[in-house]
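Here it is, the structure, as structure tokens.
The block that comes next holds subunit A.
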Amino acid sequence: MPLFREPEGGAWVAIRATLKRDLVLMMRRRSEVLNPLVFFALVITLFPIGISPDPELLAVIAPGLLWVAALLAALLSLDSLFRSDFDDGSLEQLLLSPQPLPALALAKVAVHWLLTGLPLALMAPLLGILLSLPSGSYAVLALSLALGSASLSLIGAIGAALTVGLSRGGVLLSLLVLPLYIPVLIFGAGAVQAAILGDGVSAHLAILGALLAVALGLAPWAIAASLRISING
Partner candidate 1 sequence: MWAFIHKLGSPKWFYAISERLLPWFWVAAAALILVGSVWGLAFAPADYQQGNSFRIIYVHVPAAFLAQSIFVTMAVAGFIFMVWKIKLADMAATVMAPLGAAMTFVALFSGAVWGVPTWGTWWMWDARLTSMLILLFLYFGVIALRGAFSSRDSASRAASLLAMVGVINIPIIKYSVDWWYTLHQPATFSMTSRPAMPMEMWAPLLIMVLGFYCFFIAVTLMRTRSEILRRESSKRWVRELTMEVS
Partner candidate 2 sequence: MAFDSLSAFLAMGGHGAYVWAAWGVTGLLLVAVVLHARAERRVLLRDLRRRARRTQGYGAAETQVSHQETQVSHQEGHVHES
């Protein structure tokens, strides 16, 4: 009789368990879900105060402002992605499990996007009203943010995994991750701008989708390798 028997279903069970566990944990720490959203709204409030309340001027810069603020809010939430699991040792258990680590890391990133990227995307149109974003671009704003923030979560998770073992990784994390965010920002904000100008947005969204596909294909392995470096080092 073997002492250890692999649970039925293998990887799928592990992925589902990780998803469920992370969702439950995040829902218990509601402030971690809400803080990026509050931060997003606050930053958007700062711009009219700092620049000008002129609706025409704001309408011109609104796509970029909304995208940059959402990007920073997503960045802010990255540090907590692996931090608590690292502190209580459950990240080590994740590494020791026989299931493929990239799949488990992907599950964690999916939860992060579901509770950070998606809410930010849904909230962006509301803040768009504050910046008098021209009508007709609201749906594109939400859609481009939903697509783009998934890439942001995947890329950011690499940086979060690399810095999770460091005591003061916060600023370093943004230094590592922000340059890699630039393509997503260009095409995300570009999509909203194209919608305002009345051009087709399908090309932009297609490129955002392509970036997401590349990130989905490569990032899980990079996240897994980074986690191993941070834990075993």
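In this section, a residue touches a chain if its C-beta (ideal position, glycine included) is under 8 Å from a C-beta of that chain, and two chains touch if they have at least 3 such contacts; residues count from 1.
With respect to how the candidates were assembled, all candidates are chains of the complex that A comes from, given by their letters.
In this text, all values refer to a predicted model and were calculated from it rather than measured experimentally.
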In-complex contact of subunit A, chosen from 1 or 2: 1
Sites on subunit A touched by candidate 1 in the complex: 158, 162-163, 165-166, 169, 172, 175-176, 178-180, 182-183, 186-187, 190, 211, 214, 218, 222, 225-226, 229-230, 232-233
